[in-house]
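With one protein chain removed, the remaining protein chains of the complex are shown where they sit.
Then we have subunit A:
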Amino acid sequence: MTTGSLLWRGMIVGFVAAILSFGLLKTVGEPAVDRAIAFETAMDEAKAKAEHDAAVAKGENPPAVEQEEELVSRPVQGGIGLFTGVTVYNVAFGGLFALAFAILYGRMGDYSPRASAALIAISGFIAVYVVPILKYPANPPSVGNPDTIGLRTAIYFGMLLLSLASMIAAWNVRNRLVDQLGAWDATLVGGAVYLVAVVAFALAMPPLNEVPDGFPAVVLWQFRMASLGAQAIMWTVLGLGFGVWVERVLAPVKQGRLRTA
């Protein structure tokens, strides 16, 4: 089994995950995006009206209304644009997942291909998505100051890399202790290492709150749940789908042996 044949399998499984994710994001995520944009538009209009009225009251010429030019229409953003973005992301993660599997299989412990894939997926989901967004949650349009995009991008990816490094360190600790403590206790120690590390990093990283006053909490919640759901779908499909597929190819002999056992 070569890395190349793992890679294209990972990407195909990623494509399946993309279609399922898109279904969820289209039905649950897009309504939240639309409501967030409606809020943003209402705020902008109220602000423009207030400025206009203030200028008129002072007897000055009202400021010209800025017309924002739409580069990509909303139906395109929420349709083919969303589908393209989700597909590129999921297929790319399928590839990265396969590469991680190629390195880790047989090195992370004596796990079958299916179990290795499941463990990589659960670790990846926690390290790459869950922990970074617990510190810096996913935000719908209208939440976020365009001037701070550089800082926000840096701290988001910073948190992600710290979390991923902590996960790798935790696995190393766990595997080093497994002979001494047994699988259960070694896993608990590894989990504690990860938890302590990411809590410390999360406390050390700068806080961020750019949710505007009056933004509906329900829209924020719905948006973030859709985001979480899409990621849960991706990592579940990758972990289970890729695992089952590769198990058949990598371990046919072993399966035969188990069946007769």
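What we mean here is this: a contact is a pair of C-beta atoms (placed from the backbone, for glycine too) under 8 Å apart; a residue touches a chain by one contact, two chains touch by 3 or more; residues count from 1.
Following the convention adopted for this analysis, contacts and distances are computed from a predicted model.
The subunit not displayed here is recorded in UniProt as "Putative cobalt transporter subunit CbtB", chosen from "Aminotransferase", "Putative cobalt transporter subunit CbtB", "DNA ligase (ATP)" or "Sarcosine oxidase subunit beta". Within the complete assembly, A:A92 is the residue of A:L20, A:M43 or A:A92 that touches the hidden chain. The missing chain, though absent from the display, is touched by one residue of A:T27, A:T41 or A:T153; that residue is A:T153. Among A:V16, A:A197 or A:A226, only A:A226 touches the chain that is left out of the view. Residues of subunit A that touch the chain left out of view are 1-4, 7, 25, 29-30, 33, 71-72, 76-78, 81-82, 84-86, 88-89, 91-93, 95-96, 99, 102-103, 105-107, 109-112, 114-115, 118, 129, 132-133, 136-141, 144, 146, 149-150, 152-154, 156, 223, 226-227, 230-231, 251, 254, 258, 261.
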